[in-house]
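Scroll down for the structure; my scribbles are underneath it.
Omission of a single protein chain aside, the complex is shown with its protein chains in their original locations.
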Amino acid sequence: MESRTFCFSNNYLGEFRMEMKTVIITGVPGVGKTTVIGELSNLLKERGISYFIANFGDFMLKSAISEGLVTSRDQIRKLSHRLQVKLQGIAAREIANEARKQLANGGILIVDTHAIVKTSTGYWPGLPSHVVEELNPDVIAVLEASAEEIYRRQSEDRTRDRKDIQERGIEEIRELMLYARVAAISSAVVSGASVLQVLNERGKAREAAETILRVIDVI
Amino acid sequence: MESRTFCFSNNYLGEFRMEMKTVIITGVPGVGKTTVIGELSNLLKERGISYFIANFGDFMLKSAISEGLVTSRDQIRKLSHRLQVKLQGIAAREIANEARKQLANGGILIVDTHAIVKTSTGYWPGLPSHVVEELNPDVIAVLEASAEEIYRRQSEDRTRDRKDIQERGIEEIRELMLYARVAAISSAVVSGASVLQVLNERGKAREAAETILRVIDVI
Partner (left out) sequence: MESRTFCFSNNYLGEFRMEMKTVIITGVPGVGKTTVIGELSNLLKERGISYFIANFGDFMLKSAISEGLVTSRDQIRKLSHRLQVKLQGIAAREIANEARKQLANGGILIVDTHAIVKTSTGYWPGLPSHVVEELNPDVIAVLEASAEEIYRRQSEDRTRDRKDIQERGIEEIRELMLYARVAAISSAVVSGASVLQVLNERGKAREAAETILRVIDVI
């Protein structure tokens, strides 16, 4: 009770400027997530807002290497599913810890990840309860584009090995997008976050980033 | 183990008549929720069943006022998202406390709220885990009507400021209704409740209330 009242008084008096807020940015491969996060990074810099961008996959890799489980990124998907679930939890905690250090004076933690991932064991939630409990997100953004546009981007993308995805075709992208929305809503129910659908149209990554920035202003 | 056996024995012997049961009634704006709850109230009175109706929004307002955060309802949506999430949890606890007082000899707690709400930060779950843990619902009813009918009702409704919703059109109502179902199922998974879809056709609010009453008899 004390802590609650304390918390509200502080917030009401505007003393919470030092608080860290968390935005999780999700999107299926090919939706243009990296570009939008780059634009958002620029916008936050321009606005003088402190932020820390954590790529979930990078943190999983770091955790797996430091546990002696893998030496390269490709080996992660060959670990047992149960081990990957544990790594997921460790990565979330490491991100939260690192963000608290980086943003000790407040700011925005941006987590770059997926709401759902297609793996050899099926659709795997990227934001299960043990992850959102660590990250405590205010908003889970779901970047979207038309399935056709995503298919096109996946086909053009030569920088990563995405052959498995290209072969699936547009119907499978549509299914993945639906399940990503469902998983994001479910992660929001578990955590109390909002789910923000953000359209990332061809050549309009800046607009998508601006949409996210407007929401950052009110969380 | 003891407490479990105790609980079942009591229930089996019929000594649980004093227990409180909880029905959460949700529905998108314009679905006719207020009318159905009014009819349900009449039916429960006729049947001599004790009940307590809690409007979630009213309890959030009360909590926000007593915390010194707002003086009127419109100011709530201008609070930070994080603060609204906290208010949501406080309101849920206050409802549970008040219901236990009002229904000390058993009865039905009816909570009037939304499964999902469209806000400036995106789709916000009305029944996240920290809320359902307080309310412990037996049933989450989702009132539904055709998107066209809801659009018509929203357009006719002059008693509240719903311009933002009217402009969205029927497609956006359909999306909101789908996400409301998904969020309700997710809240049910978190809490163990059932999800009861109830069709509220034009002029048939009494029938919708009777459907809910039949379920109240078996929870």
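Going by the order they are written in, the chains are A and B; count residues from 1 in each one.
Basically, a contact is a pair of C-beta atoms (placed from the backbone, for glycine too) under 8 Å apart; a residue touches a chain by one contact, two chains touch by 3 or more.
Since the structure is predicted, the reported quantities are computational estimates derived from the model, not experimental observations.
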item	value
Contact residue for the chain not shown (choose from B:I25, B:L79, B:L196 or B:A209)	B:L196
Residue touching the undisplayed chain, where the options are A:E67, A:E148 or A:E171	A:E67
Contacting the left-out chain in the complete assembly, out of B:I25, B:A54 or B:A188	B:A188
Interface residues of subunit B (partner: the chain not displayed)	4-5, 7-9, 11-12, 19, 21, 138-139, 141, 181-182, 185-186, 188-192, 194-197, 215, 218-219
Hidden partner interface residues of subunit A, rising order	67-69, 80-83, 85-86, 88-90, 116, 119-125, 127-130, 179, 182-183, 186-187, 189-190
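In this text, only the chains that are shown with their structure count from here on.
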item	value
Whole-Å gap between the CA centroids of subunit A and subunit B	30
